[in-house]
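This is the structure I have questions about; it appears just below.
With one protein chain withheld, the remaining protein chains of the complex are depicted in position.
Presenting chain A:
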């Protein structure tokens, strides 16, 4: 058997992850063609590469189907209850930086902070007869953040992509999404609330607390951790 390492299956996140491991003497790559989701590992014995969607890696870790996985802190915190009990943060990889934020239209000159958002939401509900809509895919994180900060009279609407466009399309009044430079937000005439930063996320190597290991696998894990300089 072998230690299973889950890595995002495409794009910059995959390439940067490969770079990070290569710099530490572990060469990861796709087996066969670019379209095939099988991986190969060189430079260490007993490690198997599993290419997965970044969004599925938290679940695979918590189910113990992979021993290690690279994904964003945002996804782990959104998808796993008591995430610290299910996975261990081994290393922040220094890329894939993104902030989970709340943004509203720039035209809302009266709204600068969460306090304002709460007051605007109350007025919006009175005026329109429904609760102010915030588009997001981070339902749990946003709900907890707004509860902690005492914001009421809002509702979350699900948006799995192009979230910044929902305000213009009038399917939401505000958005809660990840951003790295804020460019897309500005292009869509949105501004970040001054206290609207919920979480700073980056690509992180996690270890599953649930994945079983035999003696052989434990030895491989120890060797891998040493090779990566994380011991």
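For this structure, a couple of remarks:
Just so we're on the same page, a residue touches a chain if its C-beta (ideal position, glycine included) is under 8 Å from a C-beta of that chain, and two chains touch if they have at least 3 such contacts; residues count from 1.
The definition used in the following text is that contacts and distances are computed from a predicted model.
UniProt records the chain missing from this view under the protein name "Histidine--tRNA ligase", selected from "Histidine--tRNA ligase", "Branched-chain amino acid ABC transporter permease", "SRPBCC domain-containing protein" or "Pyruvate dehydrogenase E1 component subunit alpha".
The chain omitted from view is touched by exactly one of A:1, A:27, A:107 or A:197, namely A:107.
Considering the full assembly, A:156 is the residue among A:3, A:26 or A:156 that touches the omitted chain. Take chain A: the residues that touch the chain left off the picture are 81-82, 105-110, 112-113, 115, 118-120, 122-124, 127-128, 131-132, 139-140, 143-144, 146-147, 149-150, 152-156, 167-168, 170, 172-173, 188-189, 194.
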